[in-house]
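Complex shown without one protein chain; remaining protein chains in place.
Lettered A and B in written order, each chain numbered from 1.
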Amino acid sequence: MKKTMNPKSMTESGKIRTPFRLLLMVLLSALAAGLGYAVSTLSSQSPGSGEWVAANLETSGVSNPVTAVLLNFRSYDTLLEMGVLLVALLGVWSLGGIPEQRESSPGPVLDTLSRLLVPVLILVAGYLLWVGAHAPGGAFQAGSVLGAAGVLLLLAGWRLDARFAGLPLRITLTTGLGVFVVVGAVLMLVGRRLLEYPPSFAGALILLIEAAATLSIGMTLAALFLGSRPEAGPDR
Amino acid sequence: MAAIPWGVMAILLPLAGAMACFLSPRRASPLGLITALGVVACAAGLGWQVAEQGAQRYAIGGWGAPLGIDLYADGLSLLMLMVTAVVGLGISVYSSGYFNREKAVNFWPLWMFLWSALNALFLSADIFNLYVTLELLGLAAVALVALAGGADALTGAMRYLLVSLLGSLAYLLGVALLYHSFGCLDIALLAERMEPSPAVMAAMGLMSAGLLLKTALFPLHFWLPPAHASAPAPVSALLSALVVKASFYILLRLWLDVFPVTAAGLGQLLGLLGAAAVLWGGLQALRQTRLKMLIAYSTVAQLGYLFLAFPLGSNVAWQGALYLLLSHALAKAAMFMAAGNILCFGGHDRIADLDRVAQRLPLSLAAFGLAGVSIMGLPPSGGFIAKWLLLEAAMRSGQWWWVIILILGGLLAAAYVFKVIGYAFTQAVMTHEARAVPATMEWAALVLALVAILLGLVAPWPLALMEIGLPFGGEAAG
Partner (left out) sequence: MSHVFLYALVGTGLFTLGLYALIVHTHLLRKILAINVMGSGVFLVLVALAARARGAAPDPVPHAMVITGIVVAVSATALALALMVRVRAETGRAELSEERPE
């Protein structure tokens, strides 16, 4: 019934007439020139907030300025962004019915490689998470590496056991956002503002949030790669 | 500020609700309804706070503007938040009857995320944070459109996603240029440091274009009718009522606060496009054979009115546009819900085959008719007050030609609303087994339509709220 890709119809409906293309090129060249001119007129001195960040770095709990911005000064952006990641996964899952690729045996190379690499990737993720406090690294980098480990496992034919594919998986996926929201709310309950860490605890709280975020990001990326909700056991 | 931060809670509560619905899918519907009630309470709390103490600023993390992110609530953001709360509660009640269990599991977490994104957007005072909220909003909205399944909805969702991402990226490039020009992201600080320069002009062009695309201003509306018409009814309602208004809100904030001097010439252009949208959307709505497509084109037309305020630029004009936004949000949500009831009842939404809906679904048809009164702009509805204010602003500034657009738009709206109502009274061949519509779905539509009418009777109250914090500049009220 359903046709697979029909090359003929693709080229027919896909053609955009040449005059239109030329007009578009002219318009977009004008846009590129305008944008380029606008960028080139910017002052060569950065008016940015680097000094502000540097001045408050000591009380932020970490010494890497990028991590300080992401997890402390502008942590609210990061909180919402964990929401974006979860929404994307919810969206992919709600589409449902994406046919799973046929089971194929991974072959000896992929099988051995994944066995060797996955533990190393987990270690690297842990290192990146830890080092983010004072050098480039952090939750997103660590989460991506963890996600890569997950993708490798999925490619090698591994699937999450049905026992864990229900509530345990969902808890892992929400941990990142959940810990963020709980930390923010608890700080409000003790009379501080949303995500206003006490300086003495800031480092520990950031590490807690980052650890939870790393786990969720890694899990979410791997789940996005899988493309559909994994079959859950009867406990749903 | 030792008081309860209602605004923050209006953002965190739906986030927590979303996670709860996700973790406990079997109880998603009751959990969602409880959260909805909580969010309404937060909006009411914030309303009381702002009315008592004036505009509120809240420094997240205690850092304050150049370093951290601020939330800001004045009359404008408060009214957006409140109309979202009212429509959101209506949509929640309606959805608890609309979706089967399987769809409800997917609907509730996404809807709660969307609500959180809306509240976060209306309260944010930081242009990069606004980008993040826009994306959260956009992705949740696209996923909700796709919930309907089927070729139309999936294609509509795909087009909507591409358009939404394009709009956001244009906006983000504008943010990059502004940040690198002035070194800050806070709207109030940007307003202070603003100096016209080529980079500012480029940023204004990019951000306006991106947001206009997301707001579906004519001729950038091509994506809206398919997406809004093919989505499930409660999703259509929240897209037309709330989501398109979010990008309009950002545009309004930017034009009022960040780009006040440089924007003078482009205002006329936006007004012209708005006028074209009113006429084009109205004519297209009249031509449609499907009820939901008709309502979607009506949204295109109604969005056009919002832009008539830009060439006028006076306090009264902005009030009129905001009033139209509020009453349209309520009326359009009611209309889509009523259409959803008709679709659910008869199995189709072909306008010509609406078989005596008047007798079979009297409450839904009443909801449609009352919402239509507000869309047409007849007294005593909210739509009437809005058009009256716009008319007054047009006459005062001597730009009488906008009045013609207001009148023509009203006539077109009357034509398409009466077309539907006319068919609803006539007999047609039954093509489908009729299905019972839950009472909650009928009443949710009717109550929202009644609130849209009520908005015309209590006009002084929202108009007074609008003035808190003087979002439209220092001009005296009038």
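Note that contacts are C-beta pairs under 8 Å (C-beta built on N, C-alpha and C of every residue); 3 or more make two chains touch, one makes a residue touch a chain.
Keep in mind that this is a model prediction, so the values were computed, not measured.
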item: From B:65, B:82, B:104 or B:142, residue that would touch the chain that is not displayed; value: B:142
item: Candidate in contact with the missing chain, chosen from B:30, B:150, B:196 or B:422; value: B:150
item: Candidate in contact with the missing chain, chosen from B:33, B:55 or B:166; value: B:166
item: Contact set of chain A toward the excluded chain (per top definition); value: 2-6, 9-10, 13-14, 16, 21, 24-25, 28-29, 31-32, 35-36, 39-40, 42-46, 48-50, 53-54, 65-66, 68-70, 74, 77-78, 81, 84-85, 87-89, 91-92, 95, 97-99, 138, 140, 217, 221, 224, 227
item: Missing-partner contacts on chain B, residue numbers; value: 128, 131-132, 135, 138-139, 142-143, 146, 150-152, 154-155, 157-159, 161-162, 165-166, 169, 172-173, 175-177, 179-180, 185
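Keep in mind that, in the parts below, only the chains that are shown with their structure count from here on.
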item: Chain centre separation (chain A, chain B; CA means) in Å; value: 29
item: Chain A residues within the chain B interface of the complex; value: 34-35, 37-39, 41-42, 46-49, 52-53, 56, 72-77, 80-81, 83-84, 86-88, 90-91, 93-95, 167, 170-171, 173-174, 177-178, 181, 184-185, 188, 191-197, 236
item: Chain B to chain A touching residues, read off their complex; value: 2, 5, 8, 12, 15-16, 18-19, 22-23, 25, 58-63, 66-69, 106, 109-110, 113, 116-117, 120, 128-129, 132-133, 135-136, 139-140, 142-143, 146-147, 173, 177, 179-184, 197-199, 201-203
